[in-house]
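Below is one structure; the comments refer to it alone.
Moving on, here comes subunit A:
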Amino acid sequence: MSYVAIKGGSDAIQSSIRFFQNSLRQGQVIGDEELQKGLIFSCDRIMGEGALYSETLAAEALRRTGGDLLEAAFYLRAHRSTCKRIGEATQLSGSSMRILRRISSAFKDIEGGQILGPSCDYVIRLFRGLVEEDEGTSLSSGDPVGAGVPSAVDSLRQRDQIVLLENKEEQPFDVSRSFPLPPYPRSALMQVMSRGETGAMLAFAYTSMRGYGDVHPTIGDLRIGYMSVEFIHPFTGNKVKVGDIRVTTCEAIGSFNRDPRDGKLRLATGFGFCLGFNETKAISMSILDMAMHHSGYSVGGMDIAANPEIIIHHVDGIESMGFTNHFKLPHYVTFQADLQVLLKAKEQSDE
Partner candidate 1 sequence: MNREELNFFLQQVDSDALFALVQKVQCCSEVQVIQQSTEQTLMLPVTDPVTQGTFYGGEVLVNSAIVRVNTVEGWAMVLDQHPTRALHIAILDGAYAAEVEKEAIVDLAGKGQKLHGQMNKDVDRQVASTRVSFDLM
Partner candidate 2 sequence: MIADMDLEQLNRNNFRNCLEALARPGNVYQVYPYNHSVIMAMASMLLYPEVTFYQQTEGDWNMIKAITGTTEREAHEADYLFLDVPDKNILQDVKSGNQQNPEFSATLICGCQNLKSGTSVILSGPGVNGRRQTTLPAPVDFLELLAEKNRHFPLGVDLYFLSREHGICALPRTTQVDFL
């Protein structure tokens, strides 16, 4: 009897996988280039949440999953486990970004300028045309932007108006090698969030914006662009550029509070970073960072977003998706036990 069940199951599984793959067959002809360039934001979400930058694998994952972004990110996460980690690239910093888009909501004009870049912010979301487009608008030329534009928050920093939190870590924590215990190191939280699922981060950040917590952020500096990945040439000992990757960074500015260092009043800031172009995620991360690392300003309130315990365990999409879907696994045994308890209780209480 049990033999039959296993065999039946394994046939069914094979057929199910084949059925799944067959149903995505039309997608297999979509080329890498089309996916990487035409579905850039899908690829970027996959790479960001998969915590692995590879456009080739992102495209392949999209094809294999029929565009299920979390499932695709899962492929990238899993692939990481098969690769040797050769080391660290040289430090990436926001100011070294070659900018495609850079805006600040804090100041009207800023050093380096407000650069709208490629953005859907001002698209009127209608299938039918509404706003008449200017005919033949040629691209006006302006001063090139390039790299080395300081963050718009730096001018506040120079005036000593920003809280600089103490850096308590000599080495950044790496959650992919060991998971931290509370109190969670800041770098671990930042790493978990930069790998976090966009929707989860957005939802938690939104609770804080909407009243469960009190972060009312101003976007100090939001930018998308390219950063150079560099490594040390093993035979010359000099820096070598490996390639350019797309990234998003966001610095949010919050309310002011007493700086623990000297008791002076300064503004709080939060930082967001993610692989690929994903402004929603970078903004959400900067808000969560601010909520967790600067004590609340409100009277009362239930600060979900300010609780590192909540954030560190609940923003990873690969984990939450996996667990949510695990409920599809057989729970015959546990449910049978539940029923037994119910029957017993009924006997007692329904007398």
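A quick word on the picks: all candidates are chains of the complex that A comes from, given by their letters.
Simple rule for what comes next: a contact is a pair of C-beta atoms (placed from the backbone, for glycine too) under 8 Å apart; a residue touches a chain by one contact, two chains touch by 3 or more; residues count from 1.
Remember, it's a predicted structure, so these values are computed and weren't measured experimentally.
Trainee: Among 1 or 2, all from the same complex, single out the one that touches subunit A.
Mentor: 1
Trainee: Of all residues in subunit A, which touch candidate 1 in the complex?
Mentor: Touching candidate 1: residues 47-48, 51-57, 79-80, 82-94, 98-101, 108-109, 113-119, 139-146, 151, 153, 164-169, 172-174, 186-188, 190-191, 194-195, 229, 231, 233-236, 238-245, 247, 251, 269-271, 273-275, 289, 293 of subunit A.
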